[in-house]
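Here the complex is missing a single protein chain, while all its other protein chains stay put.
By written order: A and B. Residues from 1 in each chain.
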Amino acid sequence: MGNDKAISVKNLTKKFGSFTAVDHITFDVAKGEIFGFLGANGAGKTTAMRMLCGLSRPTEGDGHVAGCDIITQAEAIKHRIGYMSQKFSLYADLTVEENIRLFSTIYGMSSSQIREASERLFKELEMENMRNTFVKDIPVGWKQKLALATATIHKPQIVFLDEPTGGVDPVTRRKFWELIYKASSDGMTVFVTTHYLDEAEYCNRIFIMVDGKISALDSPSALKEKYHVATIDEVFRIVAQNAQRTD
Amino acid sequence: MSIFQSLVKKEALHIVRDTRTMVITLLMPIVLLLLFGFAISTEVNDVMVVAVVDQHTDETRDIIQRLNVNDYITFKGLIAPEDADRLLRSGLAEAVVYLKNEDGKVKSQIVVDASNTNTAQTATAYIRGIISGNAAKSPVITNTLYNPQLKSAYNFVPGILGMIFILICAIITSVSIVREKETGTMNLLLVSPVKPQTIILGKLIPYFLLSCIILTVMLLMAYTVLGLPVSASVVTVVEVSLLYIVLSLSIGLLVSTIVDTQLTALIVSAVMFMLPVIMLSGMIFPIDNMPVILQWISNIIPARWYIEAMRKLMVQQLDFSYVMKEIVILASMTVVLLVLAVGKFKSSTR
Partner (left out) sequence: MKIRILKALLRKEVKLMKRNPLIPKIIVGMPLMVMLVLPLVANLEVKNAGVTIVDNDRSQLSRRIAADIDASDYLSVKEIACTHDEAMKSIEDGKADVILTIPSHYSRDLAQGNVDIDIEANGVNATKGMLGAQYVSQSVMGTLKQWRSENGMSVDLPETSVINLYNPTLNFRNYMIPALIVVLLIIICGFLPALNLVSEKESGTIEAMNVTPVSRLAFVLSKLIPFWVVGMIVVTVGMTVGWLVYGLTPAGNIGAIYLAAILFSLALSGLGVTIANKSATMLQSIFVMFAFIMIFQLMSGLFTPIRSMPEWAQYITYAIPPRYFIEIMRSVYLKGAGIIDLWPQYAAIAAFALFFSALAAATYSKRN
């Protein structure tokens, strides 16, 4: 595989018993790209992402993430990526600063690096006054921003965001995407799943998943052109019309 | 299918799908019953005895011979006096018999490891009898009423039932309701047009049925494997047990309306209900032996009355009229708990 690929997978499959959650998907993500992963709930987005992060073992297929094999080098991948999940996953009973300290220490940053990085982070997020607040007490929108900042504090090559804007108002979502662009301009590859179709427009390329399979994969404008429609929403309606798995 | 039926079905599927919990709930009472019935016993036998003899005579040889053949003790042999302390300390011997010859007569002394007072007292009595040689000629004949083999298992059946129903009805029910609160699915149900009472009944009924299955299994085992005599009191046994199951469910419901997290529900049910059942209900330790204040506290523990009633019915085979008091107490506790729980539930959903 070429060195310009951040992620490259082939025939990636995950079965739970007789149920095939992810069904032979193949795709590449270029370095520095913002790659959107779209699909209805239950389409298999989270399962696919978990395999890429080394949280779940593929049933079939292989792939590389940040230059490491997803089957044999799962732990090595974890040094090179950041991850933020739809289920908010910072420790609610630790303060903002304690959470940042904990995760950056785990990523092997030195005390001076941690101090520097957290000062910068508090300033950028304008969270100086929340430093010593328990995470459970800060508003949802801030929590999401904080989770993203924590996931990227060690400057990973790739950051995985699993429905990062779930349950957030449109203004905060807009601001959140500014942070994503910033991470991308810092040289990180962004892999983001969402079911907000308007967010798809923000991505360089999108991947629409239906029933565990790839239904469409291209840039938003190319997809709209291909299906002769004006919005991604309509693209989605066309490719997902035969979906079996819905809520 | 009505809403109610589908709720019951949902909860039942939930229980059945969690295979591990299901297996444990069904197996645990059986294992406990078998352990109590066949493994655990307070009877003292096999006391390990050694002897120190200063000079062998016909009389000491007689005593050693009698120690050797006795069934209740295991005679480990003669030892040197200096070994006695080490053997007792390391637990390799439980009693040392010293036989000394003085003026042509044998004087005996028993040094017993008294750390377990029960074993020590019984062992002393056995050994004394063996030394004096007339243990067989006791002028006292002891018989046991109701429970001829003194199988403690008889006693423990009511206790195990009392504990298991609290576990299943109070703990599982409260945790499973609180879990729905935590994950938010409870709100989903509550905003639907279904009446809160229907939701709660839909949650309780599957656990009620599970308890009935366990009751059936336990009673079958008690009457077959443990050989508890079958009599007319069986009907009352079932009735009282059903009452107790309803009572335990009310406890679970009450706990679930008060607490907000699964962890709290667990700890509250375990500390407030489980420990008292084990310690204060008379299940293992007789209530009469407790200090007065604890005896008084034991009055408010439902399991105490349930166990008392069950002992009268199952072991003594007494009829319905003997357990009226217990039934009245259990029934009033149930009513109070249900009123509290339903009241709390209604006010919390509004």
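Criterion: a residue touches a chain if its C-beta (ideal position, glycine included) is under 8 Å from a C-beta of that chain, and two chains touch if they have at least 3 such contacts.
Note that this is a predicted model, so its numbers are computed, not measured.
Tell me the shown chains the invisible chain touches, ordered by label.
A, B
Have a look at B:Val50, B:Ile64, B:Ile131 or B:Met186 and name the one touching the chain we're not showing.
With B:Val50, B:Ile64, B:Ile131 or B:Met186 as choices, the missing chain is touched by B:Ile131.
Of the residues B:Arg89, B:Lys195 or B:Lys346, which one touches the chain left out of the display?
The missing chain is touched by B:Arg89.
For the chain not shown, which residue from B:Ile64, B:Leu167, B:Val237 or B:Ala303 touches it across the whole complex?
Selected residue, touching the omitted chain: B:Leu167.
Using the document's definition of touch, tell me which of B:Val69, B:Leu188, B:Val230 or B:Leu275 contacts the absent chain.
Answering carefully, the residue with contact to the hidden chain is B:Leu275.
What chain A residues would touch the chain not displayed?
53-57, 74-75, 78-79, 81, 83, 85, 87-94, 98, 101-103, 105-108
Mind pulling the chain B residues that touch the left-out chain?
18, 20-21, 24-25, 27-28, 31-32, 35-36, 38-48, 86, 88-91, 105, 107-122, 124-125, 127-128, 131-134, 137-148, 150-152, 154-155, 167, 171-172, 175-176, 179, 262-264, 266-267, 271, 275, 279-280, 284-286, 288-291, 294, 311, 315-316, 318, 322
Here is the rule we use: only the chains that are shown with their structure count from here on.
Just give me the whole-number Å value for how far the CA centre of chain A lies from that of chain B.
Spacing between the chain centres: roughly 54 Å.
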